[in-house]
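Contents: one structure, followed by commentary.
Selected chains from the complex are presented in situ; the others are not included.
To keep things simple, chains are lettered A, B, C and D as they appear, and every chain counts its residues starting from 1.
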Amino acid sequence: MGNIVAFGEMLMRLSPPGYQRLIQASSFDAIYAGSEANVLISLAQMGCQTKYVTRLPENPLGEAARNALRHWGVDTSHVAWGGKRLGLYYLEQGAALRASNVIYDRAGSAMAEAEPSMFDWDTILKGADWFHFSGITPALGEGCAEAALQALRAAKKRGITVSCDLNYRAKLWTVEKCRSVMIPMMEYVDVVLGTSEDADDVLDIQLPPMGMRDASIAAAEAIHKRYGITISAMMQRESRSVIDKGWSAVLYDGGAVYDSQHYELHTVDIVGTGDAFAAGLIYGLRSGRGPQFTVNYALAASALEQTMVGDYNMASAEEILPLAETEGFQDIKR
Amino acid sequence: MGNIVAFGEMLMRLSPPGYQRLIQASSFDAIYAGSEANVLISLAQMGCQTKYVTRLPENPLGEAARNALRHWGVDTSHVAWGGKRLGLYYLEQGAALRASNVIYDRAGSAMAEAEPSMFDWDTILKGADWFHFSGITPALGEGCAEAALQALRAAKKRGITVSCDLNYRAKLWTVEKCRSVMIPMMEYVDVVLGTSEDADDVLDIQLPPMGMRDASIAAAEAIHKRYGITISAMMQRESRSVIDKGWSAVLYDGGAVYDSQHYELHTVDIVGTGDAFAAGLIYGLRSGRGPQFTVNYALAASALEQTMVGDYNMASAEEILPLAETEGFQDIKR
Amino acid sequence: MGNIVAFGEMLMRLSPPGYQRLIQASSFDAIYAGSEANVLISLAQMGCQTKYVTRLPENPLGEAARNALRHWGVDTSHVAWGGKRLGLYYLEQGAALRASNVIYDRAGSAMAEAEPSMFDWDTILKGADWFHFSGITPALGEGCAEAALQALRAAKKRGITVSCDLNYRAKLWTVEKCRSVMIPMMEYVDVVLGTSEDADDVLDIQLPPMGMRDASIAAAEAIHKRYGITISAMMQRESRSVIDKGWSAVLYDGGAVYDSQHYELHTVDIVGTGDAFAAGLIYGLRSGRGPQFTVNYALAASALEQTMVGDYNMASAEEILPLAETEGFQDIKR
Amino acid sequence: MGNIVAFGEMLMRLSPPGYQRLIQASSFDAIYAGSEANVLISLAQMGCQTKYVTRLPENPLGEAARNALRHWGVDTSHVAWGGKRLGLYYLEQGAALRASNVIYDRAGSAMAEAEPSMFDWDTILKGADWFHFSGITPALGEGCAEAALQALRAAKKRGITVSCDLNYRAKLWTVEKCRSVMIPMMEYVDVVLGTSEDADDVLDIQLPPMGMRDASIAAAEAIHKRYGITISAMMQRESRSVIDKGWSAVLYDGGAVYDSQHYELHTVDIVGTGDAFAAGLIYGLRSGRGPQFTVNYALAASALEQTMVGDYNMASAEEILPLAETEGFQDIKR
């Protein structure tokens, strides 16, 4: 199979150890991550060929971000080098009823100031059969939005499947701005994922009050009807506490609805759940094992990711498959 | 509004990392804290003017304790300097069914050996409109008990509102000794907080077996009747495990009973819950927003504090208010 | 009372901090532990005289393993010195539905290459009245299995009580090999502990599908009938998540069945539960306080161990007794 | 005596533990510091009244920076709140012949985007008798340069003594730009400090090749002659390795030259030496103990600072005085 290409921003995440607050931290744990990068890292651990497109500054932090991608087996040969700084985000992990908090410090980053001319999509997409992006990339700035659009057009021309994680971020742009940029992109998109709230914020799918599963299905159907996108996967979070949740998803393939298994999860690290779900979804769809397997595998992948420290899933397909294929889980392997 | 003054002992807390036991620790995390200091630190984060009165030794540890207060915005201009050592306490955090353990090492501390003459309450209380202390301060020694009494008298004379956290500590004194010192102080007290067990240990309020809420109300009424104290706030802990609990409170204002919301909490750090409640109570009472708001705000503050590392609440009023005013909580802000 | 002697391998356990995975670790926490050593360390904290028999290499790691035993009060005067390396195991702690993972790196260890002639059981067992081993020791190699058998014979000759933790380890040997070695040892064993799965893997006790408690009883009765072993203790784990469980046990004494109390536990460190149970069982049986106390005490000990960092129980008998004798637990001691 | 006011930017410093490189770091130690803030923190430890003027963002990092100043006793009542982000700098500490490396990430910071109207110097300077700034502040942007100029004029009007640490930073601006901004400010400056290289970069004092002490004196004399500034203090670094140096200074008071003592130093943390020297210089000049004491005290202070972790001197005057007044040092106090 071909390469899976993704386009997005790599950030340094700075988080205080454990449950410390930002205001009290005297040290930060640092990892390099980003929504689309997380998806590729997950896919690479499952054995897929992946290629990440971004812009990084020529300094030790930009190089460390590149090294992190290489570490996990993602091809970085199409990184555009330049710009003034690496974007950051600070993460304060919540607990019980204290909300987690993300502070973005990514304005003026190498990627936020990227220009479309920095990415030669014809070269980049050679050998690719899948292109992935999220709603964060076009939110970074005009240049990124335009570059993403060019990528979508080039992908379409080559018959490459395109997936989009809606990923609305209120700290990056308004709902109005988001819709004005994202909706026109939908004509190039084959697979959408997100939540029914994302469907509203990003795609203007307004629903009357209803249950969570009903809302997922209604959003998926509306996306199909309005934007002609056949496949939608909707994640369903039932909040027990800031770090405890019920977790499930539905996949709609233009015809039927497929419900995933359901988990009750105590989360180790709150970031990257959707990215791991996206990776599982892409893996499942490419596997040819059908929609039921796909939604189960994607849910298992995203559930596993929540047990790991960091923003991405380090599980191999061998680890995920038993959870996708059976009811239970194993306590210990020894 | 005026200053909130509190009088108590600042200790260095030494706790092994994570769930390690004292007997196995090869390092200790250190913070500077104390019941009344915690109350003021919490209030300062909510925007109140606060002033802490204590005695600290003139060495790097005493200075570090002072610096910690300044760090969080508490006025330390009335610290009395002198004495031989800073008091310590060792904290071993429990888990599941293993009890948390506190070892006090505070005998002979600067504060335990304080004399009443070291504190000039007329000067200290200038500009103050609230005075707070807990049952720990008089337990430290004769000098502290006498100084506290002088403070109470000076406060009364100036028409300053006085709040008292009953805070019985079995490792510091006996129930009998405690009652003999604390009960005479009640004539100066306007607001009492604690649990119905504290009411028994400290104020000799003996109740027949009954449910937790009933006991809270009965204790509050008895405090009113016996000591003439109108406002009592009673915290209610339902123990699920050593670090999981149901958490609620009632406020009695001499007429009606106000029930707080109820939370189920997984605790990050077990110390300081009552102090955060006290701060929330004082903030609520001073806000003029009424008893229902007050008990809700105090409960929200104490619940949040349990999600933080350390003995005090680092939440601003802006963080606490949504929990006091609504039903739910937010998962993540991004 | 006499010494409690145990025979087994001491390993260095290397585990990444917190919930990190092995593949991402840049540091490892190190402790020295092993099934039988853990049992003795637990017993020593309860005030028993203990003596550990093993083989350790003459290098800083072997010496550190010996020091760890001395640290906790276990007699190491019969350690056999020699061999090429200290065995290791890597522990990745799981969370939610991600299984914990153990990687053994113990081939070629000093103990695995031990010869029976290195252990003079007549000398070692002088003054002993109890001998303990687990199914791990004979799995290490021919020499260990033969040495264990000689120990059993010597113990029998001296009238020493023998306990065996079945402890089947699929990564060390096959069920067939295990049974061929372990079953002949049963004639020397007085007390067996494990799970009903162990009873199948180790002792060929095959049961039809049935409930967990029924299986425990059926296994215990079969062990009694088939191997003449009167006392069997069966642990019962109900898996809620990888680190949450229902926890109970039954003790069968050849006549009646004694059910322990039941706990719901959130586990701090997953290793050593069975070893702590074994220690509690041995302590209880030696106490003369009868089977009901014994199974309660053993369960309480193993429950407490799961709240501690490391492979062994650091609780004194004074800490365990209240849990064995009453219903509840205490939140904090201060 | 009056307040010492300083104006500058507070940054978060992120440095990898020990001698790790930025490119390999998986965690960063964080402190809040800045050239002028460091000077005030040092002075506050010596017992001086200090007030820091800056602009900080209204987020947990801005608040933490403010708290750090309060912690050390610096008055923060004139912080201007607002702006988008807190400036950062990354510090990689060098060793042997590997140079230390600083990466600034301060563009777009709250302070860099400050406007002169945000600082009401008439109010700020009430009660002050000293104003300090360094060449970094005007380098941050037009607004900062203009605000600094207004501060200088207001100071002059009030007869406040002004000290300036030349502090040329090649990563912030060019020599040409620097000179064009800084030279006009010299008419308001009473005390200058730096190195003879700074004198060239900032004040266009070009010297023929000569020895280090000669260059110091020549620069000081030129500053006197050209800019009418009587007091110049020049630091003299003889580089043995990246973290080992010979360390001395000269003070010129418009008449005579005063040589400090000389130290050979192995540096614990490379940042803040000049700031600690500035603080010592200010303290010495205000003490009225004369130029020889002043240069000795300033050198001792800056030498001590190099033995401490962080950017500022935590030594009290009591610690510094013996080094300023005698030849030797003490090994241990016990």
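Please note the rule applied: a contact is a pair of C-beta atoms (placed from the backbone, for glycine too) under 8 Å apart; a residue touches a chain by one contact, two chains touch by 3 or more.
All values derive from a computational prediction rather than experimental measurement.
Assuming the 4 chains shown are copies of one sequence, what number of copies does the full assembly in this structure comprise?
The entire assembly in this structure file is built from 6 identical chains.
Everything below uses one rule, namely that only the chains that are shown with their structure count from here on.
Which chains, if any, touch chain B and chain D both?
Common neighbours, chain B/chain D: A.
Chain C and chain A are one sequence twice: same or different residues at the contact, by the over-half rule?
Comparing the two copies, chain A and chain C contact each other through largely different residue numbers, since under half are shared.
Cα centroid separation between chain C and chain D, in whole Å?
Taking the average C-alpha coordinate of chain C and of chain D, the gap between them is 62 Å.
Starting from the mean Cα coordinates of chain A and chain B, work out the distance between those two points in Å.
About 45 Å separates the centre of chain A from that of chain B.
Can you pull out the residues of chain D that are in contact with at least two other chains?
26, 67
Draw the chains as dots and join the ones that touch; what shape do you get: line, ring, star, complete or other?
Shape = other; not a path, cycle, star or full graph.
Along chain B, where are the residues that touch chain C in the complex?
For chain B paired with chain C, touching residues are 18-21, 23-24, 94-102, 104, 169-171, 237, 239, 241-242, 244, 270.
Under the touch definition given earlier, write down the residues of chain A that touch chain D in their complex.
14, 21-31, 59-61, 63-64, 67, 84-85, 88, 90, 92, 101, 103, 105, 107-108
Within their complex, state which residues of chain A touch chain C.
Checking each residue of chain A against chain C gives 263-269, 303-304, 306-310, 314-315, 319, 323, 328-334.
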